[in-house]
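The complex appears here minus one protein chain, its other protein chains still in place.
By written order: A, B and C. Residues from 1 in each chain.
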């Protein structure tokens, strides 16, 4: 199998429906995260707070390229992927607020959310430990004829781990139906790219495994979407995996406690000016969409977030069952896990 | 830093002294391993038996490019590297025979041999776990100004591990004085290359890290030597690490118990015809060296091996001390480990 | 162990005659293979995955013939990638498959430690999603294989909530525990002892086993002392019990079978009768399985015990390679018998 590095591709058209859908989810993701920041300042949020601010185009653009029976493996900046795949704002808020009312019921929290029934594999902290698991989803799809594509995200930092390498190599060997997306946001916590690796493009690593490697402007939601859609199509068609490097920038600290003083101010300013939501709005306006429609999206999302916060704050805390030790192992009666139905069983696009 | 894949280079000249030295060590390595096989058939050898038969040009050619204060990290087919760096045939036989009279005194055995005092890091089984350690030797050399180059070997199979990836990436980031040699012998145990990776050249992976990648005919001892010498020079000169892929073939089973029936007969025949010792002999003869000199090398080595076998068989078995639990931890008095002296302290080439 | 250079694995595991067809007289290794074969034949969801398990049949030939019979899709050879093997099993299991991985040696499970304890062990507790994977690994010493091919990693994983760990010590259990492991909806580590592969023989009953995975079993009744063991040390425990019979000491031997979770009721019932207990295993002493059993008994059977619970284990050192050192390192029937003699006079 030959490995070809492909040129960054520009968005080819501005499908208004797609654009509005992208905008809806990106704006919802941001509205939730912005609200979380306010709550943090108000002392209404326990624990940590990470966000994907400025990177929303990647998880949303990519995940919208999936079918209902496909699987996504989000990481900590990928709230948008969770939302597109069906995690509700209230569930997400409950996860952050250490409440019940979300899939792990407080046993895990914040961005460690997901639900296999909806096709979302919940992340763990170890980077990028979901990747070898995602490889297994791919292998199962081929072997069971599930026609399922698995999309996994990671940051630039995670590419330096052994798990990343083993996964990509085996994915190429078995030509699994996986789409591997690196969100290169220029920093791993405080560590700039130059201290992480000595090459210019991580997509070039695709050639080290024997899969296509593609770079894309990660702040261009439509470009991300089209790039991922092609990779999804290739995967579903039996063409094997693709490695995509989406360029973006972490325009805030690693998490709320971090002022990112180690990042040059100009770099942040430069990327703030390339905000993916602003850009998409601009494109939609230029394509003739009325400003009111865009305002309505924002207003609806804001209302939804307000309602979610109220619901989550009202939700009960989880109470210890007292029998936790008996809940560590699945009982013999545990059946198969219910993944989303295969395509021909009629799953709809989110 | 740019990553350039360089063309395989042919041997440029046949330095007779070098050739004779190469022949001496390669022939000695083979004489020992052949003798071990005979002993195995005779029931005089316990445990397992692996050999580097047909691959001797790589460990010998490469290790002869080191200075006395450099470090080598051999793996299981690299008896030649151990010999060049000072492990004696008797020590090696003792290690195989579960005797005293070798550095680990029977606590480890067979190819798990080495001695840091002589610049040999003893391997463990986990592939290629010496590589991250070798990286540390490189980092220390830079930081302490030791002017020391570290040479590490692994097989094609070991390139699929996480340890391999993390090591090479960090080596490139820190531009460590390391030379990384892959002995691509076409199989990892029973697993052919096509089931290991989906690319054509492992040296291409150098570009994924940002270091030069070089392919070399691993059965041409002089070419290996020159290629490694250049990489050693670059490393010592501050030019950073090099990844070298030496092409060869495992012409026997993985170990003595394995008949390698899964390897096509023609492939073995093809590579047997390219025996590195025969080839080197041929070149030396063509360069005008008298056949008697070559015979003398073989005869001397044979005698040395005979003496080593006798000495090893006569050596005592290790006896339990009864205080092993007190020997697991180094005592507070343990001083620094004595590595070979730095170059200007006057180490001689082996 | 002989020095036969044609033995069927990387290390000589026995001087037994070559493997024959499965019959009344079955080896431990054949019992494992039979369980794999029956699982593959009866359940489409089962796949084997690992290094060199296909055309070669594995480093110890456990999977010999299975690739030929079931093909590439059911018996999957991989690159040397323990992390990816383990993670991919998790993904396949969640997708409805029943993967059985083989580590070439149990020692190499160290490379997959993170995936096992962080991904596999915790997913059910966190999100209610079962992870039915089986990780097979040849463990243990006694064949002169040195510090990196002889380890007994069971206690490390028994410490981790969410994993189950079984260590068969008989031919029938080699089969039964493997099939029960596949049927279990949880991640199960199955440590097969390489020194038993061809050394242990016995009759084998094939077919889906009854009973639960996590049950210990009294394999030899006795009245004076309870001797708890598992895996290869079980044979040594039985041998010690045999020898002590001649000295009029009646030893009850309990085969633990599953070292996590531990079947404490069975052990406690026995200890309450005998009032004395020794735990014998090959793993090193500190925080080996014996530590949990001894401390559990010390807490729950304090007033039933007439003597301290003793442990017969390997010392706290790496496993030495040379046979002369390894013999001194490993527990033996003689060391176990000596401990029993010491314990019953207290």
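Simple rule for what comes next: a residue touches a chain if its C-beta (ideal position, glycine included) is under 8 Å from a C-beta of that chain, and two chains touch if they have at least 3 such contacts.
As the structure is a prediction and not an experimental result, all values here were calculated from the model.
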In the full complex, displayed partners of the excluded chain: A, B, C
Touching residue (missing chain; options A:83, A:124 or A:339): A:124
Touch with the omitted chain, as defined above, among B:36, B:50 or B:173: B:173
Sole contact to the chain not displayed, among B:74, B:162, B:253 or B:276: B:162
Touch with the omitted chain, as defined above, among B:67, B:110, B:129 or B:226: B:129
Sole residue of A:255, A:304 or A:334 that reaches the chain not shown, by the stated touch rule: A:255
Touching residues (missing chain, whole complex) on chain A: 40-41, 43-49, 98-99, 104, 106-110, 112, 124-127, 157-158, 160-163, 188-191, 195-197, 254-258, 262, 317-320, 324-325, 327-328
Interface residues of chain B (partner: the chain not displayed): 103-104, 107-108, 112, 114-116, 121-122, 124, 126, 129-141, 143-144, 146, 148, 150, 162-163, 166-167, 169-170, 173, 324-325, 327-332, 334, 336-337, 339
For chain C, the residues touching the chain missing from this view: 107, 110-111, 113-114, 117-118, 121-122, 125-126, 147-148, 155-156, 158-159, 161-162, 260, 262, 284, 286-295, 297-300, 302, 305, 307-311, 316-318
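Following the convention adopted for this analysis, only the chains that are shown with their structure count from here on.
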Length of the line joining the C-alpha centres of chain B and chain C, rounded to whole Å: 36
Distance from chain C to chain A - Cα centre to Cα centre, in angstrom: 41
Distance between chain centroids, defined by C-alpha means - chain A, chain B (Å): 45
Contacts with 2+ other chains: residues of chain A: 162-163, 166, 169-170, 173
Chain C, residues touching no fewer than two other chains: 78-79, 81-83
